[in-house]
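A protein chain is absent from this complex, but the other protein chains hold their places.
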Amino acid sequence: MTISREDIEKVAVLARIRLDEEQIPALEKDLGNILSLVDQLSAADTDNVEPLAHPLDAVQRLRADEVTESNQREAFQAIAPATENGLYLVPRVIE
Amino acid sequence: MHNKSVAELARELESGKISSVELTREFLDRIKAEDSQYNSFITVTEDQAMADAKAADEQRAAGKAGVWTGVPFAHKDIFCTNGIATTCGSRMLANFVPPYDATVTANFRAAGAVCLGKTNMDEFAMGSSNESSYFGPVTNPWGRSNGEKRVPGGSSGGSAAAIAARLIPAATATDTGGSIRQPAALCGITGLKPTYGRVSRFGMIAFASSLDQGGTMARTAEDNALMLNVMAGVDPQDSTSADRSVPDYTATLNEPLKGLRVGLPKEYFSDQLSPAMEQQVRNAVKEYEKLGAIVKEVSLPHANLAIAAYYVIAPAEASANLSRFDGVRYGYRCENPQDLNDMYTRTRAEGFGGEVKRRILVGTYALSAGYFDAYYLKAQKVRRLIQQDFINAFKDVDVLMSPVSPSPAFVQGEKTSDPVTMYLEDIFTIAVNLAGVPAMSVPAGFVDGLPIGLQIIGNYFDEARLLNAAHQFQQVTDWHQKLPQ
């Protein structure tokens, strides 16, 4: 299994990771090797096998609708990269 | 004192022969003097530890001490600690000081244990050698005689090395594909990965949510039992934690092993294992036969597919779990972002290391349109086949035994050139995570002067039986007592 440069670039856009040109050849090799390893899956006979999302056959517990959280903005924003007037600041979002 | 186990230290504290302040001071001094050789700690919390030790001594004086009151230990730097840096081995979180505790952290606090710091790890727990940490590699205390530096295994390599070097008697750890068992084996200590859901994941920074499990590391099985007593239990903050009663794991340590049915999965004794490794593992199994165990060969027919399934599921989950590291609310943000996309892409390019980025890219690819069925869905189906293998095996036997890793500790840099070579380190451990069953690594001898581990795998929620089996083995062997030179 190989992965093309275009695929790598597309996936990097989806994952929001900037790649420099010189990183791409090594990634083509490494990701290609990983995908070759993963391709062993295609040999498995999985007809009529249900996918397993979770090791325990358990069901979700639900929480009562009661307020349990209090305002901790000061503590949370003390570790934020940029805030102003209680808001998190990011570079201008253009829709 | 630093050669004593948690159980022994607890007795010393109980008898009044030593105070927690003295004990804490001794371990802190050892960390200061020795850890420059190993780099097993990212953060040492000296002041906090001394304050906690003093409080523990006061509590004891007031007659309110438990087993853990005043006993020093450390947390893998993946567990959030209120007010103490929690880096997950990453530049992304190098400046992250959480304003909350993980449930595991809170449990140890409540038990009165004294945390001395946060141990080094592969970045975001992705690795089998502890070479992917932003804070530098960890060196195994074993195998340094001819000037070589060997890996401690990973991702919980800092915890394992610190225990092996007697810098700490016990440490928390996590295991997503072998990250407790493999470093425990390579460092000659005892580690337990509990059943998925046995220990809360709240506040434990996620790598792959359906595989991650917090667990224990110490020199002895008994100490692992003491740790699990503190850690196990349902947590309303973790929907995937199991709502099952928690036994006293020390209560059954001395049960006789007569009649214990042991299965040896033939797929784990293949030609991937060196004859010397195989011999040591088979010798360990013979000890069990002497203790009355009945040994038979079993089969896990889909074992050979575990690595492939894992390297789809784990990166896929990780690709989403690590999306929250975006430079907006906490953690690293790149300098002078030009626009929003520049902030995202440079923050993540600069904040994550190579292995983390590789796995995010693989996971993103496996989930993307057109590949989902062939990769993710297929891997989940194979995951069920693997789980079924274990369910079938446990119809006939009580525990499975196998090697932990294909080889003992290797030299730093030896397996970093090709990620797949590194992934094969976990060939005997990964299926356990896919199935969600518990497993231990127990010191079982030496190959070329380096420690190796015996893996004992149990049925769901059968940790007590694993600990019993490991403890009985440690009554008749002394591999776990050996000291690195």
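First chain written, first letter: the chains are A and B, and each begins at residue 1.
Keep this in mind: a residue touches a chain if its C-beta (ideal position, glycine included) is under 8 Å from a C-beta of that chain, and two chains touch if they have at least 3 such contacts.
As a working rule, contacts and distances are computed from a predicted model.
Chemist: Select, from "Carbon-monoxide dehydrogenase small subunit", "Aspartyl/glutamyl-tRNA(Asn/Gln) amidotransferase subunit B", "Circularly permuted type 2 ATP-grasp protein" or "Oligopeptide/dipeptide ABC transporter ATP-binding protein", the UniProt-recorded name of the complex's unshown chain.
Modeler: "Aspartyl/glutamyl-tRNA(Asn/Gln) amidotransferase subunit B"
Chemist: One chain is left out of this view; which of B:222, B:326, B:425 or B:462 touches it in the full complex?
Modeler: B:326
Chemist: Among B:3, B:37 or B:237, exactly one should touch the missing chain; which is it?
Modeler: Of these options, the touching residue for the absent chain is B:237.
Chemist: Applying the definition given at the start, please give the residues of subunit B touching the unseen chain.
Modeler: 79-80, 86, 88, 93, 96, 98-100, 102, 201-206, 208-210, 236-240, 316-317, 319-320, 323-326, 328-330, 340, 344, 364, 367-369, 372, 376
Chemist: Give me the subunit A residues in contact with the hidden chain, please.
Modeler: Residues of subunit A in touch with the missing chain: 10, 13-14, 16, 53-54, 58-69, 71-73, 76-77, 82, 84-95.
The rule is short, and it goes like this: only the chains that are shown with their structure count from here on.
Chemist: Looking at the complex, which residues from subunit A come into contact with subunit B?
Modeler: Spelled out, the residues of subunit A in touch with subunit B are 3, 7-8, 10-12, 14-19, 27, 30-31, 33-44, 46, 49-56, 58, 60-61, 63, 72, 75-76, 78-82, 88, 90-94.
Chemist: So in the complex, which bits of subunit B are touching subunit A?
Modeler: That would be residues 95-99, 196-197, 210, 236, 239-240, 242-243, 302, 304-305, 307-309, 311-312, 319, 323, 326-333, 337-346, 348-349, 352, 357-358, 360-362, 364-366, 368, 374-375, 377-385, 387, 418-420, 423, 434-437, 460 of subunit B.
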